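In this view, the complex is presented without one of its protein chains, the others remaining in place.
Residue numbering begins at 1 within each chain, and the chains themselves are lettered A, B, C, D, E, F, G, H and I in the order written.
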């Protein structure tokens, strides 16, 4: 009996390690970007029937698990409010140090509103650099203005 | 008597509103990007002597305040661990929802290590889009591998 | 020297009590709904120049305070993560008790995505009832679907 | 041995996914609104004997599980005080941003007291809109005045 | 300038100590029970115009302070979520140790619902006892049943 | 192997639902008030040998479980510091709103000290009322004065 | 205007440093043990009229401050739930490491109940030891048995 | 497979209840004080080989469990930062109310430093008293002065 | 099925106790320092294929467990934000007491930036001392300057 998406995520994570799969090739098989696909496999996004069946093949999932992949999950991938993992913490630190800066600059350009985290995409890539390669991340979110009424 | 950088930040924020200044023009006067300049004025970065004096002119700061701008500040710009402001919260949400995805993809590409939040730059710009303009943010941080010893 | 919107909110709240003003009549003067106007006066929304000047007259605000009303505020109106005030707590309780229900029903109708709290409006009114009048609140938020990419 | 309502909720959630049921049709079978029914199935409300038996048939529950559905549950459906799921968070954000506004307007109309979250109903529906359909939620709670004594 | 009820509470508390007043006699002057009156003076209840004026006389309050007493306050009288004061902590302990017991017994007698903390009164009195006098507290709250819909 | 009283509480709770027992009749069988008995069965009080054996018969407990009922338990019946269940929350709210009031009135009557939560009893009963029945709770705790030395 | 005991504590602490007083001699003047006297001066205990007047002389307090010393204070002397000061933390550590031990041994000797922190005294003294002097602390609290009813 | 000392503690606690053992007699068998022995059995101290074997006999432990008793444990015996159990809470309350007093008096006698919680012993005994027996606890910790360098 | 590195850490910890291995000899077998090796075995570092296979032999791990050792783990080795174990707490105390000192001195020597916790090594050794041996820990981290842009 599967009673949460988290159980399916554990099955996927376990199968990925056992089979030595890469996120890039999983993404190719599922037909979406590696960013979206990874988030989906880690329990944050909803898969269509065909995507879920494809994932089922890749990870040897049961019919029940495949059904769960098509259910909208309870999102949030971290075990604590302030993340302890150093890589993820650096992102939290960026929000902590630059949060008010980001707010000021988006408001100066667009006025009151937010950058959507729903109508949103992300692209992570390697940027070659003689002083040491860099991680380049491009975030793109629709600007949504506050409405007055 | 000034006993913390936060007091200087409040003077700057107050002067900026009174004088109707824009971050873009402040950045131009100081001679750095608008992202770094805003973070610096909001108390997160250390200014050089000439940058601090330029800021002093723009915001009518005292000698004491100008001295404080050249001192490394205690960083962290948010009043609570989980931010309440909707714009900043969306960034926290990205870390919460996509945190494990970002971790997986950087590790798949680079191995164990982190994306630096120190040797780091950020660029925020408007991306025209017929379905509604988008906020495009480019983050670039040096990859730092964990060393074994 | 005013260094945060919160100081202006305190001036407004103080003036409102001293002068015995009502939110409904303030809203009428400012020309927006009573819901948006109250939120704006309590420091959660950005006023246009003419709205701010109107507010300045109503509450006897200084030029500096009027300038602050036109700056996008750091939002979040409550002093603690779990509110202690019984009226506001009841709303937090609704989120706690019905949160997963709301999630299920919106997803069943619309698929994966959220109800916007930005492109959002609220209407609070008295509903006469022989067994005791009721508070009727209508919330309307645009549905924003998660995009895959 | 079942020792908490949460175990029954997991059985229901699991059966619902396996059988591909919809909350709307479950509600119809049980004979209550879809909002109340969903909350009840998710462990927040107490079912009568006949409602519980009907639910037992729909979800293939044991006698013991059916008995548990008729016991008043320990309520609260979220795993953290500040919800991490974006859809549910937006509701928490509404409480955070508009909480003091809601308080002010209810008090202006009704005096001191609260809007009941017990003598309470909710209605969630789709509102067609050419700029994008909206989620319309109507909350109705009895006003309960503070008594002095 | 008074910008919160808390400031008025501090004035009252300060005057009460300076003048050596007793809550029992304050209550008599205001014409309500000592329980309600104390809660009101400590910033938890709303006074009528005549009650507020009476309080103004007793505590030498300004017109502005008297106006604030007639405004519904933001309630919650404790500085921390878990109280540190031993007397108040004992009440928190009662909730912690007996909370589930209270829940079970009220539900067994009344079904699903709550004991109102709004349509509520409290009476605190000394109970003579040869083994040491006791504090007797009688709480009375209307039972409010959950409604199904 | 039983390694905590909590496991015995779960057995009792499970048996009570399966057998459809009432707290009032369980209390009668055990020979104590329904308040104490319920608290004891929910893992907050220590039973004597004969009480534990009686409970063992009622709930079909093993010898080991009966031994555990006679061991002083680690007390505290709630899963979170601020309770999420609406019925129990109302009690926490009473502590939050009236805590300083209770403190003031007990000190005014008795001087510095506390109302005991150990030499303490509680009585919960239905109070008929034409405007809707009420829950009446009588708490009685010995006053314990602070000693100076 | 004094509106909390904390303000009086600050006056006392400030005067003690300025005048170079010792707690031992303050206690002698007030006529109580140094443990009780220190706690009282730090805002945790209630002084009698004559004790308060004596303290007023020692610390040059105003009439208003002397009145406050005779009011039962809101107790709790630490700024955070987990203390950061190393000396005080060691006591918290003792509770953390030995808490369950203390519980077991008191229950084994006395049965269910607590050691009173109200009918309680403490004695702190130097214990000469060739391997390094020791701090010896004797705590004595009345055992209070849980009552059944 | 045993992977933490906590599992061994549960075996010991379970065996102690089943066999009806007393801490005093366990301590005698192991040859240490009842205070140290109880702490050790509850997972806070490291046993020598012979002590562990003796414990193994008393509680019927496996070789693996006996090996674990000789491993330094991760210490800390309480499930929450602020303890909920009334007996243990009273100790936390002593730290909260008397913490600054203890700090002042140890510093007045010894200068800057701490009372060790490592080179530390505790003795818990019954103190007969006609007004009700008392729990007497003697704590003795070496004073460790802060060094300057 | 293994679904997290934590499960592998438990296997290693369990095997280490059963076999009576020492970290120093494990480190020798794996061919890295004892500091890095211990961190790696406790789930904080990523092993190469040959290191993982060596660890597999030492601890009798399955192929699946050996695969997991080569996956970058979710880091963070402590169960609570403020550690309860006295040895680890002392390190947290050093950060709490000396944190601002460390910050000031590194900035005075190097300017704005951080000491890396990634390009980092640690060496723990015994320092003989007639007054009692000392623990000497040498930490070495690359200085990373903040860049302006």
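Just a few scattered comments:
We take it that a contact is a pair of C-beta atoms (placed from the backbone, for glycine too) under 8 Å apart; a residue touches a chain by one contact, two chains touch by 3 or more.
Predicted model, so just to flag it, every value in this text is computed and none were measured.
The missing chain lies against chain I, touching residues 22-24, 34-35, 38-39, 42, 44, 75-78, 81-83, 85-88, 90-110, 113-117, 120, 122, 124-127, 129, 131-144. Even with one chain removed from view, chain H keeps its contact list with that chain: residues 32-33, 35-36, 40, 45-46, 72, 74, 100, 103, 107, 111-114, 116, 118-121, 144-149.
In the full complex, chain G contacts the hidden chain through residues 10-11, 13-14, 17-18, 20, 80, 82, 84-86.
The rule is short, and it goes like this: only the chains that are shown with their structure count from here on.
Path length between chain B and chain H in the touching-chain graph (shortest route): 2.
With centres set at the average Cα position, the gap from chain F to chain G is 31 Å.
Distance from the chain D centre to the chain H centre is 46 Å, each centre being the mean of its Cα atoms. Looking at chain H, one finds that residues 75-76, 78, 81-82, 84-86, 93, 96-97, 117 touch two or more other chains.
If you sketch which chains touch which, the pattern fits none of the simple shapes: not an open path, not a single ring, not a star, and not all-to-all. Checking each pair of chains for touch leaves A-B, A-C, A-D, A-I, B-C, B-D, B-I, C-D, C-E, C-F, D-E, D-F, E-F, E-G, E-H, F-G, F-H, G-H, G-I, H-I.
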